[in-house]
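To start, the structure itself, in structure tokens.
Missing here is one protein chain; the remaining ones are kept as they sit in the complex.
The block that comes next holds chain A.
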Amino acid sequence: MSDLTRLSAAELAARLGAGDVSSVEVTQAHLDRIDQVDESVHAFLHVSSEDALATARDVDARRASGDELHPLAGVPVAVKDVVVTKGMPTTAGSRILEGWVPPYDATLVERIRGAGLPILGKTNMDEFAMGSSTEHSAYGNTRNPWDLDRIPGGSGGGSAAAVAAFEAPLAIGTDTGGSIRQPGAVTGTVGVKPTYGGVSRYGLIAMASSLDQAGPVTRTVLDSALLHELVGGHDPRDSTSIREKVPALVAAARKGAAGDLAGVRVGVVRELSGDGYQHGVSARFSESLELLRGLGADVVEVSCPHFEYALGAYYLIMPSEASSNLAKFDGMRFGLRVEPEDGPATAERVMAATRGAGFGDEVKRRIILGTYALSAGYYDAYYGSAQKVRTLIQRDFATAFDQADVLVSPTAPTTAFRFGEKLDDPLAMYLNDVATIPANLAGVPGMSVPAGLSDDGLPVGFQVLAPAKADDRLYRVGGALEAALENSWGGPLLDRAPVLPTTEQKG
């Protein structure tokens, strides 16, 4: 049997549908792969073998009895540990939730389970999704499959690495300032942040409510479209959920892969290039643009003058919302509870001791930032001004989308950096998200597509942005670029990734 873990979700779905392979075989192959490589990659915080195999057996039985199944039924998926899963530990990468087993499923998990996708487990992440390297996880670093000494991006390093290491064909990530797209870029995978409101946030442990969005992490554009269509769509339990139907994403990906971009206007954002962008990153970006031109796209330059202030606004809005969202972690109802070492165990002192012991440094840093920004007397200057900047950025997008159907930029300014390189320099770490943050502030969708390797031999991402609710444009352009690049490379980028050291299979 060929290695099932090397197949895309679409290919697996086709083989499952044709009865060439069972979901139990597919799921077991991935569980075995996790067993072999995750000791070195550490993409998973929790592997739910039994649960996954039970789902697989159920899907196989239903298929055998002729039930109508979802196209992805039986294809396994990994879920970022910030998404609550009933009966499966959920930590958000934090000590403060160690051992917590949620009593309910996130809406997107309900949809995944409803469609019969075995859940392989929960993936590692920066604590509460705060970080760009997964180094802020309380449970150890996830390593980049391309170079085990380097970061897999963050906060969703676990999901990206799991997919890049062929431990899962599909994964769910969340993106507040780039946490799906930047890990996608540095691991050579595809990641999509849908339009804000496109995928229900019900059951996502919130960092910044007005910015958080869940989305697919996969190896191909088509796979992202398949997973996006499954988890997307209106949810009455999320008031910010979009009521309109999700556009036809799979069709758009297929149309893109056919290679015709005639008449599509591609806007290059002037402000997202130049200083700070690694040479190889810029070079691969330019080559990708040439390919798009070759497919008939009309490449224009657009200006988004207020993007300059995006990072500043983001680091006021995000911590402000986070400081309030993370208040519930207090040791009173769930998760870690720490009593003060001396003195009375009053509620207030237990809360303080629990939060002191349970939160890591980056989380504390953002809670303090946000608490300060929302304080009486500072609110207008900080949170208020940041919201105004947000409006200006939305206008920049509106103007740019008058001139272009999609906007493009490098996803991240650099390739994967080494562990520890930016850990003690928060500002340097924050700069990694400079190109991804504007989309979150404006609520527009974005995708990162592998664009080749930089001079250092590490993957580079190409970012596509589209107007709100026009996620299908990402898939059309992303699908076209992916096909053209793979054609030029003679195969997927991940074929060039190094072979991972494996642990001998047990038994």
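Note that in this section contacts are C-beta pairs under 8 Å (C-beta built on N, C-alpha and C of every residue); 3 or more make two chains touch, one makes a residue touch a chain; residues count from 1.
Following the convention adopted for this analysis, contacts and distances are computed from a predicted model.
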Absent chain [UniProt protein name; select from "Fe-S cluster assembly protein SufD", "Peptide/nickel transport system permease protein", "Aspartyl/glutamyl-tRNA(Asn/Gln) amidotransferase subunit B" or "sn-glycerol-3-phosphate import ATP-binding protein UgpC"]: "Aspartyl/glutamyl-tRNA(Asn/Gln) amidotransferase subunit B"
Candidate in contact with the missing chain, chosen from A:164, A:185 or A:206: A:206
Sole residue of A:110, A:229, A:330 or A:433 that reaches the chain not shown, by the stated touch rule: A:330
Given A:375, A:487 or A:503, the one touching the chain that is not displayed: A:375
Absent chain, residues of chain A that touch it: 83-84, 90, 92, 97, 100, 102-104, 106, 201-206, 208-210, 236-240, 320-321, 323-324, 327-330, 332-334, 347-348, 351, 371, 374-376, 379, 383
